[in-house]
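A short write-up of the structure that comes next.
Left out: one protein chain. Kept in place: all the others.
Then we have chain A:
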Amino acid sequence: MDRHALHQPSSSSSIPATANTVWTDASPLLEVACKDLRDGELIHVDNFNLYAAMSALEIMDPKMDSGIVNRYCSVDEAIEDGVAPVPISTDKTTDVQCVIDIMDHLLTCEATWHKGHSLAQTVFSCAYLLRPERTSSHALLHSYCKVIRATCKAVITVVSDARTHEEEDLFTMAYGLPLSGDGDEKCLSLLNAVEENISRQLRACKAPSSKRKPLEDIEPLQTNFDLEEGYCKALLCRLRFRKHFFHVLTCMRRPQGRGLELARKHIASCISELGVILKSAEFLMSNAHGTCEDATEDRTTASGHQAIGFDASLNSRISAPTPPRSIKILSWKKAIEYFEKLLHDLDIICSYPLDPSLEVLLRFVAQFQKAQPDLVARAHLQLLLVQDGKLYGKCPMFSLIIRAARLPEVFLHHDIQKNEYVVQLGQLVINMLKILCTNAAWQRRKLGKILQDWRVIYVQIELAFRKDFGEGSSISNGDNASARILKHILIWVEEQTYWISHRFLILGFELELYSPSEYCMVYWYLYVVLIRLAEKTHLKMTVSDGSGKYTSTSCMFCFQGQWPELRSKNVCVV
C-alpha cells in the first residue's frame, strides 16, 4: 500500500458539518497505526477475511476510486462554474449551433448507453438533463431534454420488465438520476409546438420577400438569413427523429402486438429522418462557429465541435461502488449506424405475423438472432412474445402445446390443461422463449441448464401416464382423450428437448467455443441429435395423421433446416 498517500496535510475541510455529522481529520491516527504495523499485517474485524478484502477499493487510487477523479463536488457546483449556461449564447446563431451539437452528442451518449455503459456516465453526463427546471426558459432545449428523459425512461422500463438479468444490470441502474422530470409525459406536445414553430420559420425564410406579409412577422430562428434554411432543416429532422422514435416505443408496448403496424410507420419515418440528419453534417461542419475542432470520424457531433454542458464525472459520486469504467463515447457516425440497426431489428419484430405455431416462432427467433440484435431490440421481442403468461398476450401455453404436438383443435379446452405437470410444462415453454431472446453467450449457458428440466418433466408426465393408463401404447380413435393428449405431448417434449440440444450445439460455433480439433466431436453429437430430432418429428406426424404419407418430407424438412449450417462449416457428416 502506498503509505505516502496518507501524508496529506489536514486541509480545512470543504465538507460542512450537518446536524448529525461532524468531520474530523483521521490522518494522524492512521499514521500512528501504520508505523506500528509490520509488512503483511492487517487490522480487521473478526468476520472480515482476505476474500472479502478483495472487493475493497483503495480510496484515492484513481484506478479504483470513482469519487476521486472529478473537478466538481456536485452538479450544482459545476453549474455555478458555468458548465451549462442557459441560454448557451446571446448570439442566436451560436445558440442554435450549440443546441444542435448538444442534440448530436446526446445521441452518441444514448447509443453508448444502449451498448452497455452506465446511464449516469453517458446520457446523464449532460448537466442540462440533470437540472430539468433550469432549461424552462429555452423552449427548444427544454422540450428536447424532456423527450430524452422520457425516452430513456421508456427504454429502461422495457429492459427491466424483460428481467433476464444478463448484461442489463448496469443498463437499468438509474438511482439518483432525474428520470421522471416533472411533466415529461407531455414532452411530445411541447416538442410538437417547437417543431411547428420552426416549420413556420422555415416557410418564412423560403417565401420570396414580396409574399411576406408584415402580419406574419415571425421571429427567425437565428440572425444570419443565409443560414436560416439550413439550420431550420437541421433542427427539424432531429426533432422529428425523436418524436417518431418515442412513438415507436409507445406503439410497440401496446399489449398483444396491437401497435406493431403503426410502429412500422414510425420506424420508417425515423430511418428517413436519420438520413436527413446525416446529410445535415456538410452544412453544419462548413458553418461551425470558430474553427472546426474535429473533422475526423471520431467526432461526436455533426459539426465537429465539442458539445457544451457534458462532464462524465458529474455523477461519479452516485455511480455504482465499483472501480471507474473507461467509457469511450461512440462517434456520431457510429451512433447513427447503431440506431439504424436498432430500428431495422425493431422493424423485423414488428413485421412478424404473430404466428400461433411454435415451430414457426422458433425458426423466426433463431433467424432474428443471427443478426446479433442488441439488448433493446431483444427486450422488445421478449415482451412481445411473453405477456401475462401467454404467447403474444393472447394464446395460452396449453393451446401452443396442443398445436405443437399436432393434436386436433377440439382438445384445446380439455381439462388436462389443469394437470400440474402440464401447467409446469407451460412454464418451461415460457422460460425457453425468454431464454431464446437473450444474447448468445447467456442463451447457450441457460439452454444447457434447462435440458435437465425438460428431461425431468418428460419423466414426470410419463410416470403420470403410466399410472393412469397402464402400459398400453396403442392409441385409436374413440379412446381416452387424456391418454391420447399425454402420448402426443410426450413425443413433442422429446422433440423439443432435441431441438434445444441442437441449438446449444450450434450456438457454440457462433460463440467460437470449438477449436477445429473438436469439430469432429461436435458434428458427431449434432448428427446424433438431428437423427433423433427427425425421428421424433416423424413419429409425431405419423401418430397424428395415422398415415405414413408425410414421412420422407418431414425428415427432409428437418435436415434441410439444419443442413446449411453444417455445410457452411465445410465438414461432411458421416
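Please note the rule applied: a contact is a pair of C-beta atoms (placed from the backbone, for glycine too) under 8 Å apart; a residue touches a chain by one contact, two chains touch by 3 or more; residues count from 1.
We take it that contacts and distances are computed from a predicted model.
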Legend entry - Hidden subunit of the complex - UniProt protein name among "Cell cycle control protein", "Endoplasmic reticulum membrane protein complex subunit 7", "ADP-ribosylation factor-like protein 15" or "N-acetyltransferase domain-containing protein": "N-acetyltransferase domain-containing protein"
Inset, instruction - Specify the residue from the set A:G67, A:G275 or A:P323 that touches the hidden chain. - result: A:P323
Inset, instruction - Among A:Y72, A:F283 or A:W442, choose the residue that contacts the chain missing from this document, as touch is defined above. - result: A:W442
Legend entry - Chain not shown, touching residues in chain A: 1, 39-40, 42, 50-51, 53-54, 56-58, 61, 63-64, 115-117, 166-167, 323, 325-326, 439-442, 444-445, 511-515, 517-518, 520-521
